[in-house]
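See structure below.
Omission of a single protein chain aside, the complex is shown with its protein chains in their original locations.
Labels run A and B following the written order; every chain starts at residue 1.
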Amino acid sequence: MKNKITALMLGTALSLATAGVAFAQDKSIKIGALSDQSGLYADLGGPGSTLAAQMAAEDSGLLAKGWKIDIISGDHQNKPDIGSNIARQWFDVDKVDVIVDVPNSGVALAVNNIVKEKNGVYINSGAATSDLTNAQCSPNTVHWTYDTYMLAHSTGQAMVKAGGDSWFFMTADYAFGAALERDTTEVIKANGGKVVGGVKTPLNSADFSSFLLQAQSSKAKVIGLANAGGDTTNSIKQAAEFGITKGGQKLAALLLFITDVKAIGLETAQGLSFTETFYWDLNDETRAFSKKFAARMKNGAPPSMVQAGVYAGLIHYFKSLEALGSNPHDGIKVVTKMKELPTDDPLFGKGKIEANGRKIHPGYLFEVKKPSESKAPWDFYKLAGTVPANEAFTPIEKSTCALLKK
Amino acid sequence: MTTITENAIPEPRRGTSDAMIAFVIMTALLLIVPLTGVYPFFVMQALCFALLACAFNLLIGYGGLLSFGHAMFLGTAGYFTAHALKVWGFTPELGILIGTLGAAALGVITGLIAIRRQGIYFAMITLALSQLLYFVYLQTPFTHGEDGIQGIPQGFLFGIFNLSKPITLYYVILAGFLLGFLLIYRAINSPFGEVLKAIRENEPRAISLGYKTDQYKLLAYILSGTLAGFAGSLKVFVAQNASLTDVHWTMSGEIVLMTLVGGLGTIFGPVVGAFVIIAMQQYLAGFGQWVTVIQGAIFVICVLTFRRGVIGEIAHYFKRSL
Partner (left out) sequence: MSINLQALFAQLLVGLINGSFYALLSLGLAVIFGMLNIINFAHGALYMMGAFAAYFLLNVLNIGYWPALIVAPLAVGIFGMILERTMLKWISGLDHLYGLLLTFGMALIIQGVFQNYFGSSGLPYAIPDLLKGGMNLGFMFLPIYRGWVVIFSLIVCILTWYLIERTRLGANLRAATENPTLVRAFGINVPRMITLTYGLGVGLAALAGVLSAPINQVRPLMGADLIIVVFAVVVIGGMGSIMGSIITGFALGIVEGLTKYFYPEASNTVVFVLMVLVLLIKPSGLTGRAA
């Protein structure tokens, strides 16, 4: 179940001379990287997230100062039961301090409850659900990389500002799709755009052509894809078949990752717009990190935004522990410290963590390059717009998090 | 033609006493688990699946009906119990009752449809019905789609037993398991069970003897579904969530696998099978997707060379009925 990837041992044996001193200045940290190691999200998080955690430990500078950092990893197989069992066992038996990554909203929320119950620390990078910092927020949780509200909001705002002011939605017919459509619609209207129509598509329908035909005849400037996973890739693929982007309509995916673009291929994905909060080719610092990262990945892939979030989240966690002087093994105390300190890391830049646990940073609207514009294997995006940190995420006064009610 | 279960040992003389001894050993082992240092949550989860597999086994092992959609009972009861506890604030015993009744109702409805066809068709129909239900649960608001129902309060059973204490929860789950297990054992050894076996062996003959075989099969199906639901309700207290995984066809496949590994048509086989498969999931999780491949390989090996399953082989060797 737990897969000991690495045990980074530093410091001298002499420093652990007396038990009393060791307890007073507990400088040991145990990290559990809980992810989908082989399924749908494995490319996005998975082994790459464990690597990111490892690199964060190495780059933190803590090891040289006598701290001891252990990393274990686990595979939740996208099943909430298995995820919460692993998390519980990690706290009870393995004495893990912090759980990172956890893609898949169902599993992420299940683990959220366990971490709260066990007073651990939870830095979620992989899950999309906005609930983690709203209805189900917890004093033990930091939600780092992105959420559905941010994606919908940033994509909607940036697209309307770039002239895409009439929208047609293809919405996956369940709660997740509806939430994406609702959040996007809100910002489109707020920015003076309008929604001319939409269609609910059944989940996992292999064939989107009929819905795409409706979208095409709606004459909307932007077709918003409020869906995920296989539905998104299939609808993009079929949209290319019908020449929708060539006909002048823009395709905006509300939840898409670099790994998806890789899977679809530039030929098909070109011209597609969507938001991410990290891209390896954003600036010198992201490029430097990504080069180091890719060199250590089995398939040579640069970090996804989820993996980048694991790295950055842990860097900030280490910084907060250092400020505390030792590891109190008290989740609320550590997370409170994390919220106090401003964040600053090479991948997401300067930012902060709100009282509800939401990490705030800018959202970037990217457009997928044409095959002819792409010069390197992962050279996929051009930047089409930036939504500043304070506008990208749910405004704190609109958060329904119970922690905010004093 | 042979029947699906090769463990059809003609009533051995000492059968009942052998089973009694095995039952006492099993119960004793389970009672001392918390003292041994084995992680209790693992055992609790395995117990829920063991009961589920036993319920499934009642249908295939004794009724000869292969349901490839038994996850629908697990998931339905789970959702009902979770909703009752979390949204309506019901007590645990009422929550379990609602979940189990929900599964029973589902058993009546789907049973009336599925029982109209035999053999392979029955398997395909149950699979299709569970897939139908999967999509329904995906779209119904109360299940919260992919997020599932989370953070379910465990509460106090009968107002006294604090279920958020692992040790209390363990013994409550164990009691629930034993209750369900004994009920199934009782059903198998009742006149009802005898008729079921007769139908499985030779349905035309059972009909000619005047038995309304369809009614017996329907009853077995409902009973099996209800008990599977009971297992699903108990599982809510262990996992503290209810999610779509429990309704998915892969779960139905796992239930079949557990029973097959342990031994179709044996009394203790499904329990052993459930522990084996759950342990495999827990301790092989490092192998990632290979777990699926390993499960598939176990299916293939079991069907090709090991059709009696673990307990079935043991029982066959000692010529006992377990």
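Remarks
FYI, contacts are C-beta pairs under 8 Å (C-beta built on N, C-alpha and C of every residue); 3 or more make two chains touch, one makes a residue touch a chain.
As the structure is a prediction and not an experimental result, all values here were calculated from the model.
Set against the missing chain, the residues B:L51, B:L66, B:I152 or B:V247 yield one that touches it, B:L66. Contact with the chain not shown here comes from a single listed residue; of B:F90, B:F135, B:F161 or B:Y211, that residue is B:F135. Across A:D147, A:D260 or A:E367, the single residue that touches the chain missing here is A:D260. Note that of B:T213, B:Q295 or B:S321, the residue touching the chain absent from this view is B:Q295. Contact between chain A and the absent chain runs through residues 38-40, 42-43, 173, 199-207, 209-211, 213-214, 217, 230, 233-234, 237-238, 241-243, 259-260, 262-265, 267-268.
Within chain B, the residues in touch with the undisplayed chain are 1-4, 66, 68, 113-114, 116-121, 123-125, 127-129, 131-132, 135-136, 139, 249, 253, 256, 260, 288-293, 295-300, 302-304, 307.
By definition in this document, only the chains that are shown with their structure count from here on.
Chain centres here are Cα means. That of chain A falls 37 Å from that of chain B. The residues of chain A lying in touch with chain B in their complex are 1-3, 37-39, 42, 74-75, 77-82, 84-86, 88-89, 92-93, 104-106, 109-110, 112-113, 129, 131, 136, 173-176, 202-203. Listed in rising order, the residues of chain B touching chain A in the complex are 39, 41-42, 45, 135, 138-139, 141, 144-148, 150-151, 235, 239-241, 243-246, 281-283, 285-286, 288-291.
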